[in-house]
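Heads up, one of the protein chains got dropped from this complex, but the rest are sitting where they should.
On to chain A.
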């Protein structure tokens, strides 16, 4: 049986995620897979994602992965990364598409024309680089990570939860949710697989996580 399934729906590079998980869980059987059955049988599921959310959803459907992902999100430790966070929401401004509707709320674009720092200098979009993550709730996945640690981000859209599912936020220049926690789901906008020690700690927490 696969311990950890990394859902591969053909968008971008999942190798970094696999390598980082192998690093924190050398004993685990890790599968990068587009097979819905492997996802269903895995003990834990990781959904990375890069590129545009409409393309990601289209590929998910083409490969018949939508239901397997919904199942995983309802009953086993589930980690969403970047687009893997965004697609959990009801809808996205990117291509005006509906998401999976698992977390209430929507995905919005950084308003390019309003992006200025406190000195009035232009802030770039995508939001790319290391930003501080403020942990707004206690959670098993934040264990041993100092609050306000920096993680690596690269994204032009951000999530806006409608309910109380936010688990962390960052500022660029306004505060936005960069982590959500809901039952067995934890999902982040940043890339733990590229976030050095803090990121590896988060992944290590995930592979040990036993949601109640």
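Keep in mind that, in the parts below, a contact is a pair of C-beta atoms (placed from the backbone, for glycine too) under 8 Å apart; a residue touches a chain by one contact, two chains touch by 3 or more; residues count from 1.
Heads up, the rule we're going with is that contacts and distances are computed from a predicted model.
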Absent chain [UniProt protein name; select from "Imidazole glycerol phosphate synthase subunit HisF", "Xanthine dehydrogenase YagS FAD-binding subunit", "Spermidine/putrescine transport system permease protein" or "Peptide ABC transporter"]: "Imidazole glycerol phosphate synthase subunit HisF"
Sole contact to the chain not displayed, among A:35, A:91 or A:131: A:131
Option from A:51, A:101 or A:163 whose C-beta touches the chain left out: A:51
Touching residues (missing chain, whole complex) on chain A: 11-13, 15-16, 19-20, 22-23, 50-52, 112, 117, 121-132, 148, 150, 152-156, 170-173, 191, 193-196, 199-200
